[in-house]
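Omission of a single protein chain aside, the complex is shown with its protein chains in their original locations.
Chain nomenclature is as follows: A and B, assigned in order of appearance, with residue numbering initiated at 1 for each chain independently.
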Amino acid sequence: MRYSGFRVMKEGFFGQKGWKPAWRDPDPKPEYDAVIIGGGGHGLATAYYLAKEHGLTNVAVLEKGYIGGGNVGRNTTIVRANYFLPGNSEFYSHSLKLWEGMEQDLNYNVMHSQRGLINLFHSDGQRDAFARRGNAMINQGDDAILLDTDGVRKILPYLDFENGRFPIYGGLYHPRGGTARHDAVAWGYARGADQRGVDIIQNCEVTGIDIEGGVVKGVQTTRGAIKARKVGIVVAGRSGQVAQMAGMRLPIESHVLQAFVTEGLKPVIDHVVSFGMGHFYISQSDKGGLVFGGDLDFYSSYAARGNLPMKEHVMDAAMTLMPMIGKARVLRSWGGIMDMTPDGSPIIDKTGTEGLFLDCGWCYGGFKAVPGSGFSFAHLMATGRHHEPAAGFRLDRFRDGVGLMDEEGTGSQHNLH
Amino acid sequence: MRITCPNCGERDRREFYYQGDALALTRPAPDAGPHAWDDYLHNRDNPAGDTRDLWFHEAGCGAWIVVSRNTVTHAIDDTHLAATVKR
Partner (left out) sequence: MRLQDPQNTVSFTFDGQRYRGVPGEPVAAALLAAGVRLVARSFKYHRPRGIMSAGSEEQNALVTVGRGPQADPNVRATVLEVSEGLEVFSQNAWPSLKHDAMAVNDLMSPFLGAGFYYKTFMWPKPFWEKLYEPVIRRAAGLGGLSGKANEDRYEKAFAFCDVLIIGAGPAGLMAALTAGRAGADVILADEDTAMGGRLLREVEDVDGQPGPDWAAETIAALSAMDNVRLMTRTTVTGAHDQGTYGALERIAGPRRAGKPLECFWRIVAKRSILCAGALERPIAFPNNDRPGIMMASAVRSYVNRWNVAPGKAMTIFGNNDDAHRTARDLVAAGVKVAALIDCRDDVQVDGDFPVYTGAQVVATKGRHALERITISHAGGTRDIRTDCLAMSGGWNPTVHLTCHMNGRPIWQADIASFVPTPGNVPGMVTAGACNGAFSTAACLKEGAEVAAEVATGLGLKPKVTVPAADDSAYRISPLWAVPGQGRKWIDFQNDVHVKDIKLAAQENFRSVEHMKRYTTQGMAPDQGKSSNVVALAVLADATGRGIPETGTTTFRPPFVPVAIAAMGAGSQGKGFAPERLTTSHRASVARGAPMIEAGLWYRPSYFPQQGETHWRQSCDREVRYVRNAVGVCDVSTLGKIDIQGPGAAALLDFVYTNTFSTLKVGRTRYGLMLREDGHVMDDGTTARLGEQHYVMTTTTAAAGQVMRHLEFTLQVLRPDLNARIMSVTEQWAQFAVAGPRSRDLLNSVLDDQIVDADWPFMACGAVDVAGVQGRLFRISFSGEHAYELAVPARYGDSLFRLLTAQAESYGGGAYGMEALNVLRIEKGFITHAEIHGRTTAFDIGMDRMISRKKDCIGQTAAARPGLIDDDREQLVGLKAVGAVKQLTAGAHLFAQDAAPERVNGQGYTTSVAYSPTLQTGLALGFLKRGSARHGEVVRMVDHLRQIEAMVEVCDPVFFDPEGGRARG
């Protein structure tokens, strides 16, 4: 079923009776060409691109809960391509291009809104670091503008330029950065994959990975055994547990990251604003809620909830940066499980087991990577070769130290990225 | 979140710095080989359940502490000074 304004009108006249399920709920078949473990954004996108780009449609996505229930449904919805290290730069650039065509491609309005992102800086040294980043973005063919204080004041007049603890020296403006409706991304990919024949199987937890002679044969699930020639693990914060089923120990520690939304308010923040000194970033949703977040709680956790010190720190940062939002009330806070790697950059790679592939380590930057990750992982699973823009995301880079992508420069302590 | 420092007693989490898995206690020999060092520096059991990790009572007595903790419930079983665990 194709979605359109015309169809919305028509269904409006006929009591919405004609809408079909956005995806089917099939029972798992005994065998697939490929099985994706994990029905989050990355897993669903992988299935979609396997079908669309590689004609691989005998594919199942196995999700232990409901699709889109992990990090794709609990993030601050920021979409950007402002990385500066080779390996990341080309990947996120490619991912942003996929975003820019996503709605027409999926026939689903994910409300990708390129409202512009501003990373503020607060010292000469930070300006230099952001200049390096901005120049790298332009080298990559993306967009970046270096703003001075007045330039920032013009577009973000509500920041505290006079009394804030860290004076605003300027900002790196990324006009193509923005936000999207996070749930819709998962649903759009699910619907697109389903329409191409992919089986999306919810409430189906993988309990084992069958390997014989170094070759993957399938998976054990709570809904029975499923054979598969290829298996992709795309389970974010749960990567450690699932990889363990294949005897792997990953360079990943799972951490909790909190996010917040306020009650609905008339529009006051038209961009995405990021305040590095306070680890604070904010945008306002189309529904009116201020959506914002901060840093990790810093302890390893699978609880998907956080504690007061980081909540307060985030509010503290908001108050010093933009005291005009003081009277906005926080409506809800939640936590996601972040698969943190030692350099803060992800892994898209083969494993020691033939036919078993790994897509993980997105730390807390996975949302914007959804299309790129799905595209590149599908490419790897289908062809056995790395997709060029994701070729740097090797699993063995930590052991040999070649091609580390430590954007934060904090080194091999997982929670510092 | 409250953590019991073996020196100072129960304190708010915000007094502590978190480092990571307590495997940091068992530093390999310089010649242990790349796999041993990869395991030490990067690879983690990352359990969903009981774990042992290292915290630093930075805004307190300055003790490094081994905390036995559950990563799913955040329950804390016990805490010991890293220096005593090591010895």
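Note that a contact is a pair of C-beta atoms (placed from the backbone, for glycine too) under 8 Å apart; a residue touches a chain by one contact, two chains touch by 3 or more.
Quick caveat: nothing in here was measured; it's all calculated off a predicted structure.
**Q** Tell me which of A:44, A:156 or A:184 is the one touching the absent chain.
**A** Selected residue, touching the omitted chain: A:184.
**Q** List the residues of chain A that touch the chain left out of this view.
**A** On the chain A side, contact with the omitted chain comes from 3-5, 7-9, 11-13, 15-16, 19-25, 65-66, 68-69, 73, 86, 89-90, 103-104, 107-115, 122-125, 127-136, 138-141, 144-146, 158, 160, 163-167, 181, 183-184, 187-188, 202, 262-268, 278, 284-289, 303-305, 307-308, 311-312, 314-320, 323-334, 342, 397, 399-404, 406, 408-412.
**Q** Just checking the interface: what residues of chain B touch the absent partner chain?
**A** Within chain B, the residues touching the omitted chain are 1-3, 10, 12-13, 17, 19, 24-25, 27-28, 30, 32, 34, 37, 41, 54, 56, 58, 62-64, 73-76, 81-83, 86-87.
Just so we're on the same page, only the chains that are shown with their structure count from here on.
**Q** Roughly how far is chain A from chain B, going centre to centre by Cα mean, in whole Å?
**A** 29
**Q** Tell me, which parts of chain B touch chain A in their complex?
**A** 1, 12-14, 17-21, 34-35, 37-39, 41-48, 51, 53, 55, 69, 71-74
**Q** What residues on chain A touch chain B, complex-wise?
**A** For this pair, the touching residues of chain A are 238, 240-241, 249-254, 298-303, 307, 309, 342, 398-400, 412-415.
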